[in-house]
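Missing here is one protein chain; the remaining ones are kept as they sit in the complex.
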Amino acid sequence: MNRFIDLTLNGIANGAIYAAVALSLVLIWRATRILNFAQAGMLMLTTFVAWAIVDSGASYWVGFAVALASGLVLGALIERVVIRHVEGAPALNAVIVTIGLLVLLQAAAGMIWGGNPRSFAPAFSIKGYEIGGRAVLFSPFDLFTVLVVAGLMLGVTLLFARTSLGLRMRAAAFAPEISRLLGVRVGDMYTVGWALGSVAASLAGVLVAPSVFVSPNAFDAVLVFGFTAAVIGGLESPLGALVGGLVLGLALSYVSGYGGAELVTLGALGILVAVLMVRPNGLFSRAQARRV
Amino acid sequence: MRSTIRPLAAACIAALGIGVAACGSDDGSSTGGSNSSSSGKPSASAPGISATQVTVGGHFPLTGPAAPGYSEIPQAIDAYFKYVNAAGGIHGRKLKMIIRDDGYNPTNTVKVTKQLVLQDKIFAMLGGLGTPTHTKVVDFLNTSRVPDLFVSSGCLCWDQPKEHPQTFGWQPDYTVEGKILGQWIAEKLKGKKVAYFLQNDDFGMDGAKGLDHYIPKDQVVTRQTYEPGNTDIGPQMAKIKASGAEVVAMFTIPAYTALVELAGLKLDYHPQLVVSNVGSDPTTLKGLLKAFSKGKAPSALIDGIQSDAYLPPTSDTSNDWVALFKKIHDAYIPKLPLDGNVEYGLAMAYTFVSALQRAGVNPTRQGIVETIERGGLTGPGLVPFRYSKDSHAGYTGVAISKIEGGETKLTGKPMVTDDGDGQITEYGGAPAQAPANGIPAAG
Partner (left out) sequence: MSSSLPRHVAVAVVAGIALFVLSEQLSAYDNLQLATMAYYFVAVAGLTVLTGQNGQISLGHGALMAVGAYATVKIQDAVTWPLAAVLLGASLIAAVAGALAGAAAARLRGPYLAGATLALAVGLPALATRFSGFLGGSNGLVVAPPVPPRWLGATFPLERWQAWIACLAALVVYVLLANLVRSGYGRAFRAVRDDEIAAQLSGYRVARTQVVAFVASAACAGLAGGLLVVVTSLAAPGAFPLSLSVTLLTGVVLGGSGSLAGAAWGAAALVLVPTWADDASKALSLSSNVQANLALAIYGVVLIAVMLVAPGGIQAAVRRLGALALRTAQPHARGSAPWAHQEEKPS
């Protein structure tokens, strides 16, 4: 029973990270219908920037804020400068551009900071809570992670449902021509989508950085699992990203704990296939009315 | 006919491309005859050896997930070569180290090894890194009769003089290390429950084989493995804690030693850690754990870790070898930390240069192999090499050490053993002195 509790809590903490990365992919997909493979590189870069700031003596929270701010700027910049040119093009072209960006960002980080992994401070203590007289696999930092990601989800959902910005973003994504006619600046909405997605990813980056040690390739696994979580949840809704992340995090924790660490990637494949067999567009996909 | 031309055009332009690439990377080293001569003026006596230069090369992960730490080794080798060159070289020849990146991908290892041998025309391979990578080029190097010196890996597989006469190991292999650590645990931590935490490949498995030689089976309460690349070891550490182990014997790379420390903090679990030398370098660990030691001394998290060493600890500045290495490090690679990987590279380069000195004024490929097999190479090692006609394994053992005050302190005498059922014996020999100018003497 103790083991189950440990693995569940561990899975929730990991799942929150996957959910944040999944959310960033969902936001960008919803805005521009592009799968952003460069997300791992972008969040790696903003985490490095945060690390550099904290390493030079600033407080942790300054670094945290800088990471989010630079995520915002980086996302907007990349959308404006690079992605704008492939937004109408076939999906494959955008995929290749983002892959090229990923490779470039990782190489650039390697050139600037080298391959040595850096130590990144956690926001709060990593000592596990005492439950029933024993320390469980869940710490104040993990709780912070979960709460922040939940808050992010709530914020994004409210943004889309309640604000005019959210409405404009949704309009720009679903019906760009009509939106333009109605005065929505569609291009700006795309930029906002990328900026928000990038902020979500940067958040995931600083939250996971303490346990992966910051280096150019350290976030590859997080992207793979974040992508898997996004697909499980369905790329259409932030709630899907949250659920997908938690489901994946829990499942992989159980696989690792009861099966063995070498089964984790196979476990991810298994869960993904299982979900997609039943719901080909993810758990939270809308009903598809195209069966002939 | 358009559809005919296109694939043809593609093939022709590809050919042009290969031709351009080939022209660009010709090294211009001469190929010489194979008569060995131990006197006279330096001449082109072997592929990769000209009258003025000795060219060696190796494959290393310079990029990718395996690069952290390991990419320092070839830079250290190169630094030592630069130091030797500044003093005039060996027998009047400058030393050149060609470093090629394989990203720890065996397909690339094959490619760059062929490039080193066929295009760069190296005299020998030096320090090729990694077991899954180097095992894929051992056959090629041996059939091409290229000396394959001092593989950077503790696999037992480099010690096969009959099948692979060109290949030599260098570091103590994982089973030798495991035996010595295992004996220490069995004697000093008698009766305590032991857990193993192992990397899920030959590093972990061969190390465990050594541990099992001495630690009684019923004392080992659990064996857990991790996959490099997957940093979530919480489930495994929780299981180790639940097993009640008071000692964790670890064959881990530094990132995972650090993760075990962090998991221990999380679970409020503080067993005695006994870690392979691969994963216990204090400089590296302190760097990884820097952000977690808020307020406390950065070494607080790693003090008390038991490990082993076969080179003098880099913090022992009174040691003449360490002083030499520090001098070279500060002059040529000051941006790198003076850590275990850098010491590894410098010491390995020293071993190579010793062999080269002894191979005579005009070394040949066969000659350098024979020189190493003759034995008697000395250097910074705390234990001797095993090199002989019957064994191509490197260092014969390790000394038990402990991390205190954030530095490695040798606590035991150097011990030597084999990777089979042989006993562990103390090595009583005096450590070699570093030469005054830092360059091995000839003969």
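Should a chain be cited, it is by its letter among A and B, assigned in written order, with residues numbered from 1 in that chain.
Note that a contact is a pair of C-beta atoms (placed from the backbone, for glycine too) under 8 Å apart; a residue touches a chain by one contact, two chains touch by 3 or more.
The structure presented is a predicted model; accordingly, all values stated were derived computationally and were not measured.
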Which residue of A:M1, A:L92 or A:L181 touches the chain not shown here: A:L92
Which residue of A:L101, A:I126, A:L152 or A:V222 touches the chain not shown here: A:L101
Contacting the left-out chain in the complete assembly, out of A:M189, A:V231 or A:V247: A:V231
Contacting the left-out chain in the complete assembly, out of B:D148, B:D173, B:E227 or B:D339: B:E227
Touch list for chain A against the chain that is not drawn: 29, 35, 37, 82, 85-86, 89-93, 95-97, 99-108, 110-112, 114-115, 220, 224, 227-228, 230-231, 235, 262-270, 272-273, 276-277, 280-282, 290, 292
Touch list for chain B against the chain that is not drawn: 2-4, 6-15, 17-22, 24-25, 62-63, 67, 71, 75, 101, 104-107, 110-111, 114-115, 118-119, 131-133, 135-136, 139-140, 200-202, 227
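The rule is simple: only the chains that are shown with their structure count from here on.
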Geometric centre distance via CA averages, chain B-chain A, whole Å: 37
Chain A-touching residues of chain B, taken from the complex the two chains share: 62-65, 67-69, 71, 200, 224-227, 229-236, 238-239, 242, 255, 258-259, 262, 265-269, 287-292, 294
Of all residues in chain A, those that touch chain B in their complex: 2-3, 6-7, 10, 14, 54, 107, 110, 115-122, 126-128, 130, 134-135, 137, 139, 210-213, 215-218, 220-221, 252-253, 256-257, 260-262, 264-265
